[in-house]
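A single structure is presented below for examination.
Note that this complex is displayed minus one protein chain, with the remaining chains in position.
In order of appearance the chains are A and B, and numbering begins at 1 in each one.
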Amino acid sequence: MTLVRDLPQVRGVKNIPIQEGFTSGHRTCQGCESALTMRLMIKAAGPRTIVVGSTGCMYVANTTYYSTPWVVPWMHTQLGSSGAAATGTAAGLASMMRKGKMKDEPINVIAFCGDGGGVDMGLAGISAALQHEEYNLLILCYDNESYANTDIQVSGSSPWGANSTFSPPGKVHRIMNRRWKKNTAPMLAAGHPSCRYVATACASYGLDFTNKIRRALTIGGPTFIHVIDPCPKGWDYDPKYSHELGMLAVETGLWVQYEIADGELTLSGPSRAIQSGVRSRKPVQEYLQRQGRFAHLNEEDLEFFQSRVDESWDEWWLPGVVPFKRPDEE
Amino acid sequence: MSTVAVEVVYRGIFQKTLARNIVRSIVFAARKEGKYGTAFGRYGDSPERNGIPAKQFAIVADDPEELEENLAVYEAQEVDVTINVDDTMCKGIESWAWYGLQPINALTKTGGTLIVTSRQDADALIEDIHQKDQPYNLSIMTSIPSFSGLWVYKDDHTDVRILGALAKVCPQLVSLESMVEAIQDQGWDDLKVRSAERSYDRTTSRPVEPGEGNQEEPFSFDLPGWTTMEEGIVIRGIEQGGGFRGGEEGYQPVRNSVFKKYSTRSMRPIVNFDTCIKCTLCWLQCPDTCFDVTPDGLYDANLESCCGCGVCEAVCPVADCVTMINEAEFNDNDSQYEMWQKDKDDYTQWMTSLIEKQKQVDRTHGFHHVGGYAEEIAEVAED
Partner (left out) sequence: MTTVEEQLFMTEKEELISGSEAVAIACALADVDVITAYPIRPYDTVMQYVSQLKANGAFDCDFIVAESEHSQFEIVKHASSVGARTFCGSSGVGWFYAFEAIAVTAGLRLPVVAMVGNRALDDPGAFGVEHNDALAVRDLGWMLYWVATAQEALDMALMAWRIAEDPRAFLPMALSCDGSFLTHSQAIVNVPTQEQVNKFLPGYERGQLQLHPDNPITVAPQVNEDWLMEIRRQSNEAMSRTPGVIKEVYEEFKQVFGRGDPSPFLEEYMMDDDPDIVLMGMGTLALPVRVAIRRMREQGKKVGFVRLKFFRPFATEEVQEALGGAKAVAVIDRDYSFGSPSSGGVLFNEVRAALYPLDNRPHVVNFIAGLGGREVRVRDVEDMVDITQKAIDTGKVELECNWIGVRE
C-alpha cells in the first residue's frame, strides 16, 4: 500500500488553509455551490493532489479550453468513469512508485463526479473502486440533484416532484418525477467493507466539509464523500442564497450529515443536534418553497414530502441514514 | 431585397424566456406581413449559465432564399437592432464559451439602433458603451431589468414593451399593428397589448456620434493555431499565488488571465472595512475565489473575477458590511481596499451614499413561486 498524506484536522474556520488550488476563471453560474465545493475540496487536500473530474458542470463550465481555474493537476474523465479514473490514476502512481520508476511520496488522488455520473451512470465503477483497499483514492460526488450541465434533467438523485426539463409539471401530470432520491452514501458504506470512510457533507458547512475531506485522505484506501450542492440555476433561486439553501437542506432533515469511519457512524452539525433532540427539524416547506423547481407543488404534495422525511427520522433504524425499519424492541 | 436582423443580448437563464419571447414574436409579426423569419439562440451560449451574457437572434427577410443567405453564417455579422435587456451589459459582454470582451454595440450597424432597458439616462449609458467609428442610435426603455428563474417566468410585460419599442425604432421590420397581432396570437391578454402600444408611443431615440462613448479598448484574445497549441489537449495549470499586491503578507491567488467573468455581474459587493470583523465567511464561501486577503486580514474583492452572485453579502454577519450595489453605479474595477486606505473618510462617505441609494431600488435576480410575481406585475401594468 502506498503512503498516505497526513492531513491534520482544521480547528476553527480561521485555520482553513489560505492557499488556493482552484481559482477564478471558471464559467459556472453565479452562486455556484459546486464550484465552491471544488475550491474547498482542494484547499483541504493541498497541492500534492491529482484531481480527475468526470463530465458535468464541473467539467464543462469549469475548464473551458485554453484556460483553467485549476492550480493542481487536473484531468477529465468520462461521465461514468470517476471510479475507474481514480483507480487508474492511483494504480499508475502506486505501480511506478513501487517499482522505483517514480519518487515514492503520498499523492492524493481525488475523482469527482456529479449525481448523474456518480449516483446513476458511474455507480458500478465507484463500487468497484471502493473494493481496492490497496489504492488511496477519494471519490467525491457533488450532487446538485440533476444533470445540470445538459440543461437540468432529472437524475436518480433528484428529489421527488422536482421540475426538470425531463420532468416538467404538465396539465395532466403535475408530478413527473415520482422517484425518491437514492440513498447513495449509506448504500456504498454498507456494501463495501473495504472502504474505511464514507461521509456526507455540504460546502455551506465549510469547516465540516474541509475536515471530512482531510479525514478521508488521511484514513486512506478507497473513500467516498457525497456532497449536496444547491444549484441556483436548476433549483431556481436567487444565487445569493446558495449557502442558505445548503443549510436549510440540513436543518429540515432532508440532507443528513454524517461520517462513517471504520464502521462507526457519527452525525455532524445540525443533523447531530436533530438526532439527539437538541433541536427540532424545520418544516420541509421552508426549503421547498424557496425553490422554483418546486413551485408547482400543492399542499398535498408538501404534506407528502414532509411525511417521507418524518418517516426517515421516526421509523428508520438509523434515523436519516439507513432505511430499514427499527426492529421491535422487547 | 431587405433583411432585418435583431439580436437580444440577455443574462443567461434569468432572461432566457424573455429573450425567447422577443425573438419569436418578431418572427410571428413578420409573418403577418408575408415575410419569412427565423429565431434562434447562439448555440455556443448553451447550456446557459446564470447571469453570463448570452444572445438570441431574429432574422426577417422578404423571401426564403434571402433568409437562407443570412442563415449561412452562424452569428449575424451586423444587426439592425441590438436589444440589451440589462443595462449593466453596456460595459461589454464576455460569453462563457468565447474569449474577449465584446462591446454591446459590436454588431449594431451604421444607423442601427441599440435599445436598452434602463433607469439611467443616455449620458450615463454612453459613458459605459464602447465608442464606435460609425453613428448609431440609442433608445432607452425605462425599466428595471426583468429577471426571473429557470422555471417560473416573470411576465412583467418587458417582452411586449420591447416589441412596441422595436416597431417604433425599426419600422422596416414590422408595423405596430403586426406586432400587436402577434402578441394576441400568442394568447397574451389585452393588458399586454396596451403595454406594447404605450411603449411604442413613448419610445424615442437619440443619435450617438462616431467616437462618442467609452474609449477603453476591450480586452481580446488571439486564438493560437494547431502548430503552437500543446499536444494531448493539455494546458498549463494556474500558478500558485501568494502575498498581497507584491508584498509578503496576505494572500492573492493567481487568476485566470484570459477569462475574467466580470461582465456576468449586475451587482457588485462593496465592503465596509471599518466594521469588518474578519470572520472569513465572505472569502471562504466565494465560489469564484475573488477575495484577496490583505496583510491586515481584511478581504478585498477582486472585481475582475467577481461575477456578482451576492453570496458574500448573504453570509456576512455584520449589517451593511458587505452590500450588493447596482453595477451601473461603477465605472471601473479598482480595488476598494486601496481606495479605503488612501482616504478612509472619503471612502466611507462614498460607500454610505451607495448603500443608501441601493436601499431605494429593488434590484434582485428574482425568484418566486407560481403567482408570486403577481403583485409586482400589477404595479408595472398600472404604470
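One rule holds in what follows: a residue touches a chain if its C-beta (ideal position, glycine included) is under 8 Å from a C-beta of that chain, and two chains touch if they have at least 3 such contacts.
Predicted model, so just to flag it, every value in this text is computed and none were measured.
Novice: Which of these touches the unseen chain: A:Tyr59, A:Tyr147 or A:Tyr287?
Specialist: Residue touching the absent chain, from the options given: A:Tyr59.
Novice: Return the single residue from A:His76, A:Arg179, A:Arg272 or A:Arg308 that touches the missing chain.
Specialist: Final answer for the missing-chain contact: A:His76.
Novice: Tell me, which residues in subunit B touch the chain that this view leaves out?
Specialist: 44, 97-98, 223-226, 229-237
Novice: What residues on subunit A make contact with the chain left out of this view?
Specialist: Residues touching the hidden chain, for subunit A, are 47-50, 52, 59-60, 63-68, 70-78, 80-81, 83-89, 91-96, 98-99, 101-102, 107, 124-125, 127-128, 132.
We take it that only the chains that are shown with their structure count from here on.
Novice: Quick one: subunit A and subunit B, Cα centre-to-centre, how many Å?
Specialist: 32
Novice: Of all residues in subunit B, which touch subunit A in the complex?
Specialist: Touching subunit A from subunit B are residues 12-13, 46-52, 96-97, 99, 149-152, 223-224, 233, 235, 237-242, 251, 253-261, 264, 279-281, 284-290, 293, 302, 305, 307-311, 313-315, 324, 364-370, 372.
Novice: Quick one: which bits of subunit A touch subunit B in the complex? Just the residue numbers, please.
Specialist: The touching residues are 13-14, 16, 18-20, 22-36, 39-40, 47, 60-61, 64-74, 149-152, 163, 203-204, 206, 232-234, 236-244, 289-296.
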